[in-house]
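The complex appears here without one of its protein chains, the remainder shown in place.
The block that comes next holds subunit A.
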Amino acid sequence: MSKERVSRRQFLSYTLTGVGGFMAAGMLMPMVRFAVDPVLKAEAGGDFIATPKKVSELTDEPVRVDFTFKQKDAWYESDVTESAWVYKDGDKIIALSPVCKHLGCTVNWNSDKEHPEQFFCPCHYGRYTKDGTNIPGTPPLHPLDVYPYKEKDGFLYLGKAKPRKEA
């Protein structure tokens, strides 16, 4: 036993401070967590989705690549299939979103006989050059979105399509 005895009053105040501290921390922690939550959140859109396309099969002619991923809409989970027009430009791969920037139809490659080697939207005759730039005078006002891509085990992986700066 030490010489300095802990008095009843001291003992009670120590315990109260301790318990009070825990309670305060218990209340404050979630609040702090909420406040810094946006910082802790993992960057969405960083996920790359596997496509069934081998990188070695790509040529300088755009081909359609379909890929499927799961999307959660409230409690309903569904498989969503998206497409991309993919081709090789030198040793770079270009993956363009097929969604027309006008009103969202699907554009096709080389399907308009009068304007070959272009992306063509059958809805309102919008056109894009091979690199996805919108052709002035046709309805679309922005170039096609671009998918970031990765190569893994020989297969092409695509991320989330990103809009481009004005051409």
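By our rule, a residue touches a chain if its C-beta (ideal position, glycine included) is under 8 Å from a C-beta of that chain, and two chains touch if they have at least 3 such contacts; residues count from 1.
Definition applied: contacts and distances are computed from a predicted model.
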Can you pick, from "Chemotaxis protein CheA", "ABC transporter permease", "Putative dehydrogenase" or "YpiF family protein", the UniProt name of the chain not shown?
-> "YpiF family protein"
Of the residues listed, A:100, A:144 or A:161, which one is in contact with the missing chain?
-> A:100
Among A:66, A:89 or A:117, residue touching the chain not depicted | A:66
Of A:12, A:25, A:63 or A:123, the residue touching the omitted chain is A:123
Logged for subunit A, residues touching the omitted partner chain are 66, 68, 79, 81, 99-100, 102-106, 121-124, 139
